[in-house]
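Note that this complex is displayed minus one protein chain, with the remaining chains in position.
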Amino acid sequence: MSIQPKKASESLTIMTEIVLPNDTNVLGNLMGGRLLHWMDICSATAAQRHCRRVVVTASVNNVSFDHPIKLGSIVTIQAKVSRAFTTSMEVYIDVWVEDRVTGERKKCNEAIYTFVAVDQHGAPLPVPELVPESEEEIKRYGGALRRRQLALILAGKMKPHDATELKALFSPS
Amino acid sequence: MSIQPKKASESLTIMTEIVLPNDTNVLGNLMGGRLLHWMDICSATAAQRHCRRVVVTASVNNVSFDHPIKLGSIVTIQAKVSRAFTTSMEVYIDVWVEDRVTGERKKCNEAIYTFVAVDQHGAPLPVPELVPESEEEIKRYGGALRRRQLALILAGKMKPHDATELKALFSPS
Amino acid sequence: MSIQPKKASESLTIMTEIVLPNDTNVLGNLMGGRLLHWMDICSATAAQRHCRRVVVTASVNNVSFDHPIKLGSIVTIQAKVSRAFTTSMEVYIDVWVEDRVTGERKKCNEAIYTFVAVDQHGAPLPVPELVPESEEEIKRYGGALRRRQLALILAGKMKPHDATELKALFSPS
Amino acid sequence: MSIQPKKASESLTIMTEIVLPNDTNVLGNLMGGRLLHWMDICSATAAQRHCRRVVVTASVNNVSFDHPIKLGSIVTIQAKVSRAFTTSMEVYIDVWVEDRVTGERKKCNEAIYTFVAVDQHGAPLPVPELVPESEEEIKRYGGALRRRQLALILAGKMKPHDATELKALFSPS
Amino acid sequence: MSIQPKKASESLTIMTEIVLPNDTNVLGNLMGGRLLHWMDICSATAAQRHCRRVVVTASVNNVSFDHPIKLGSIVTIQAKVSRAFTTSMEVYIDVWVEDRVTGERKKCNEAIYTFVAVDQHGAPLPVPELVPESEEEIKRYGGALRRRQLALILAGKMKPHDATELKALFSPS
Partner (left out) sequence: MSIQPKKASESLTIMTEIVLPNDTNVLGNLMGGRLLHWMDICSATAAQRHCRRVVVTASVNNVSFDHPIKLGSIVTIQAKVSRAFTTSMEVYIDVWVEDRVTGERKKCNEAIYTFVAVDQHGAPLPVPELVPESEEEIKRYGGALRRRQLALILAGKMKPHDATELKALFSPS
């Protein structure tokens, strides 16, 4: 069975959450751990929509929390597969918060999770290729290879001088 | 007021959790998002023990999930501050799972979170320096600077050729 | 201050949930109460997006549960304001379940909730009018008046022969 | 096997809940969705006590939320089967809130849920007839038929002119 | 202000809970900790109904778990104040489990909790005397003094030879 490539947009997953008291720290702001949990569910769903298999979280990269999110805020989480490798998928997550009164939405977070498709014994399975279409999808698709090389180096599974994409970044000229 | 440096071991925080049904996916393994949440609480406590201030999660780096963790497992999470910068702290987290029958503990996860100490308005506050003692603490203290440079580059806040630690890694000779 | 009417589409709210073990009954299907809870959060968010005020649930009408939803399913909940009255808003909710393997989405539930916009003391506040655009929005807008008359009669706040919309339904010819 | 009819009082189910922070909205009042969830568990238990089978929620009718319920309140939920049809049961739910200081109980909510008895494959099973005894039980038993006709019409499963109970309500004389 | 004594029956509190997956251990039975939590909420409500004040748990005595309670069981928890002292109240809790098919109720647990009435600063407040009426209420009222002496001795706040009730129990003749 050959696997048909899929568009990035086919995996789009949207979650809306309201920040409840138990989600907040002593300053009344959303705790990072709760948002990490929500983002995991949202991005796992996107990965599952791409490959139609059970998926398991393989890694979390480069999450930064730049703006505090207040109790009672409406949080919108949007996830889309940004690139597929042999058995894994990188998922890009964008988080917005909505002003209760003006309705203005502010981007407050980006994150990247990686998932692996597995069978019922947990063994990896091949996934469809990803076809990026929009400008942003294409940009994120390109960056995914660089992030993957970086992750492999940090995990000691790739030698720095084999990481052609990254070497260019640090090269003298 | 000058701030006394503190030892890494003073921030040591240990959490023990049992994997319950609602923490698991359809394969009966712990979901990544739940572990991310537990690690956030554990490492935030370690950071708070270091600086005795309210702390907020600033970023999550390089979490990888290498071994599935079964329903009913005893999970031990251990967090310790690995390096302090002006107002931020890097926390290193180790996760073990214990075999129910033999009691053998297996390392199944490492993660690094960064926290910022804040006042009641969320403005950053200076934190004590960290003094590493054990061999592992010293090694992680050293790696923290490299990870910080990498994070600053990825966030576009530092130019690659200013990252002296990283350049060495990718240099030709 | 006059209040600008708003389009139905401006209130669209989407939630995605995965059915976890604690959400299920002894047959392994999603419990009705959990879905009622999710639909309340989703539709309250839609109502809040319409009026930009705190909203409180006023009533729930005509929810029916036609298809069992299995453990592990991806549930998508979509809510949109269907009609605004002086201080209240009717919200229409559609629930789909997605087949894990084929990705086919099946409509499995419809519900209607009513919300009231309130100030900080809980007193009702006027809300913007709703402008329906799509064919479905227009149909639901029309039905909302009939449902409102029915609710008023059942609550003893309107006499049956004043309910012009409903009388037509039961009239002899 | 013939099924013995049962008294309404045999299905009486009482739940007591304290309103915790996570159950409340930004005004500090109980959120509707949480109460809908509690009422579902309470009424499902009443239906199960009537038929001694697994039951699933079939529909929710005419819930209205008339009085805000404050954080920390003691909420008492009382459910009793009001009428049994071939395979379904209508359950009537009354909700009281208790004043913390005077102990005075105030009725703040009524709701009606319908459940179906099912076998392990989800197929409907016959349920015992219900015998109402008290004045209130008899009144609710009578109203149940009218509500059922209304639900069937709204679901498009009955023609208005076949709903003899309802036609009388809207008839000219 | 004098405080009117109150009957034991006025504090009666009934809770009904269904055992969900997350409440169970690996054998599929209700975990003790969950039941301890439910009994605390139920008995705190009974104590609050007796004194109409904020109450805090002071101690837990002699809880034993004699029968496993299966996933999906209907658990009924019943609490009643058994005796009032100056500022504290002993509450007796009975737990039943209901057979899903026959409806037979089996007593599976008894527990005794003690609560103290407090003002907004946490300082103890006097509570009404308790008037036992039924045979069981009178028996439990009598036993409460013996249990109190025992608790005081175990806490080192009473000398054994001052515990007249207990000495009789262990006296040679």
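When the chains are written out, they are named A, B, C, D and E in that same order, and each has its own residue count from 1.
Heads up, the rule we're going with is that contacts are C-beta pairs under 8 Å (C-beta built on N, C-alpha and C of every residue); 3 or more make two chains touch, one makes a residue touch a chain.
Values in this document were obtained by computation on a predicted structure and should not be read as measured data.
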item	value
Touching partners, among the displayed chains, of the absent chain	A, B, D, E
Given E:V60, E:L125 or E:L145, the one touching the chain that is not displayed	E:V60
Which residue of B:C42, B:I112 or B:L130 touches the chain not shown here	B:C42
Contact footprint on subunit E, counting only the chain that is left out	25-27, 29, 31-34, 36-41, 44, 54, 56-65, 68, 111, 113, 118, 120, 122, 150-151, 153-155, 160-161, 163, 166-167, 169-172
Touching residues on subunit A - with respect to the absent chain	21-22, 24-26
Touching residues (missing chain, whole complex) on subunit D	20-22, 71-72
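Everything that follows uses one rule, which is that only the chains that are shown with their structure count from here on.
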item	value
Which of A-D and A-C has more C-beta contact pairs	A-C
Where subunit C and subunit E are represented by their mean Cα positions, the distance between them in whole Å	43
Approximate Å spacing (C-alpha centroids) for the pair subunit B, subunit D	50
Contacts with two or more other chains, residues of subunit E listed in rising order	21-22
Chains touching one another, given as label pairs in label order	A-B, A-C, A-D, B-C, B-E, C-D, C-E, D-E
